[in-house]
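Below you'll find the structure I mean.
Only one protein chain is missing from this complex, and each of the others stays in its spot.
For chain A:
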Amino acid sequence: MSALTDLTIAEARDKLAAKEIRATELTEAYLTAIEASDLNAFITVTPERAHEMAEASDTRLAAGTGRALEGIPLGIKDLFCTEGVRTTAGSKILGNFTPTYESTVTQNLWDAGAVLLGKLNLDEFAMGSSNETSAFGPVLNPWGENLVPGGSSGGSAAAVAAHLCAGATGTDTGGSIRQPAALTATVGIKPTYGRCSRWGIVAFASSLDQAGPIARTVKDAAILLREMASLDLKDSTSVDRPVPDYEAALEGGVKGKRIGIPKEYRVDPMPPALDALWQQGIDWLKDAGAEIVPVSLPHTKYALAAYYIVAPAEASSNLARYDGVRYGLRVEGDDIIGMYEATRAAGFGDEVKRRILIGTYVLSAGYYDAYYLRAQKVRSLIARDFNRAFEKDIDALLTPTAPGPAFSIGGKPDPVEMYLNDVFTVPVNMAGLPGISVPAGLSETGLPLGLQLIGRPFEEDGLMPIARVIEEAAGHFQPPAR
């Protein structure tokens, strides 16, 4: 038998239910793997909490009252508030902040029986595409020496890829679940805006932020999403719609489905491996019975620029709360303004400061119309492009997830160049749509590449069988043994 940590969530769930393995031994196997790992994927490991939760799961499993995720050990991005467990958002400014409440998404997971292994590393306040902006140091990608895992959910993606947890939560504001999933050969879902509650998640850009799973297989991601999603009266943007059984939707096939290929998702220059991968994806779906339809999303090229106005603007407002008064770091100054300024200067890293300043500038008197209002209008045009494509009976759009494979730590020192990583994922957030990244192949240098499927609002279940066809055709990709 292979190692316990090699079991997928679906496999572990079945073995736990059949009493072939115990939750405590599964949890212990992961804690041992985390201990031995040098990826810096976790900021905080919670062995005591994990043991307690696993023991409670074993009691339930023995009694035959196991729930959907009973005994499944998960890692949680350190942006989700966890009661009694330090939550850092990857920043120094939160200090030893220990929430006195639990985020809705994580509470849903514990209510389904999942086990908390610890809190996963991330870019500071989820602002980054490489996990290099974390105040707790960069995360290493298990796929190679000195490679970034992508970001901002870099710890989540690296931990899932390296089998340090059975699955993980992430958040995605402009690609922060899908891009790291692509760079580590894992599956990542950014659900429709409103599908998962944002309550208790440290806010970055509230009109874009959405929680979702990162897992090893499409099936595991489907299992996790079903438990994460819910109506939550504490988040006024959470939607009152039934949560489908995503797992049951997996095996529907793609016969007769219409898959749109947006011609604007072609970067210049287009790396040959990425081009070939995209064509391969088209061929796989065509061979499985889908109809391929060329579509146009003419405002795609403006999505990133509009995003880098809207997201920093919202961030500058959301991050105003870190003032050294209610929680986190305080650095004294001459007076209260001096205290605010000293605290925020010491507590925020460079990328966060850049974005707060850009956001403050574009919202400031005299510039609001020229920048923020214009960006929000462009955002309407981006959303309209998608609506028009879907009106033509398109079931999903197929695109690459990221413009290239994992790069070296320190390899993209220019902020704007770093932002280009999210060129294919940002439009989806701007329009509030669901997207999934599926591992689809390897680059010339043997590093993972992903394909992205984009769906209609709240039709994550419709994406599942399409993602499954790509996954089955592409096969699974394991990082080289370290």
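One rule holds in what follows: contacts are C-beta pairs under 8 Å (C-beta built on N, C-alpha and C of every residue); 3 or more make two chains touch, one makes a residue touch a chain; residues count from 1.
We adopt the following convention: contacts and distances are computed from a predicted model.
Peer 1: Would you mind picking the UniProt name of the chain not drawn here, from "3-oxoacyl-ACP synthase", "Putative ABC transport system ATP-binding protein", "ABC transporter permease" or "Aspartyl/glutamyl-tRNA(Asn/Gln) amidotransferase subunit C"?
Peer 2: Options "3-oxoacyl-ACP synthase", "Putative ABC transport system ATP-binding protein", "ABC transporter permease" or "Aspartyl/glutamyl-tRNA(Asn/Gln) amidotransferase subunit C" considered; the missing chain's recorded name is "Aspartyl/glutamyl-tRNA(Asn/Gln) amidotransferase subunit C".
Peer 1: Have a look at A:Tyr30, A:Phe80, A:Phe97 or A:Trp143 and name the one touching the chain we're not showing.
Peer 2: Of these options, the touching residue for the absent chain is A:Phe97.
Peer 1: Which of A:Lys15, A:Arg60 or A:Arg374 touches the chain that is not shown?
Peer 2: Looking across A:Lys15, A:Arg60 or A:Arg374, the contact with the absent chain belongs to A:Arg374.
Peer 1: Given the contact definition stated above, which residue among A:Ala305, A:Ile409 or A:Leu442 touches the chain not shown here?
Peer 2: Candidates A:Ala305, A:Ile409 or A:Leu442; residue touching the omitted chain: A:Ala305.
Peer 1: Quick one: say which of A:Ala17, A:Ile292, A:Ala383 or A:Ile409 touches the chain that got left out.
Peer 2: Reading the full complex, the residue touching the unseen chain is A:Ala383.
Peer 1: Which parts of chain A are in contact with the chain that was left out?
Peer 2: That gives, for chain A, the contact residues 95-98, 100-101, 192-194, 207-208, 233, 236-237, 239-240, 299, 301-302, 305-306, 308-309, 316, 320, 323-330, 332-333, 335-342, 344-345, 348, 353-354, 356-358, 360-361, 364, 367, 370-371, 373-381, 383, 414-416, 419, 430-432, 457.
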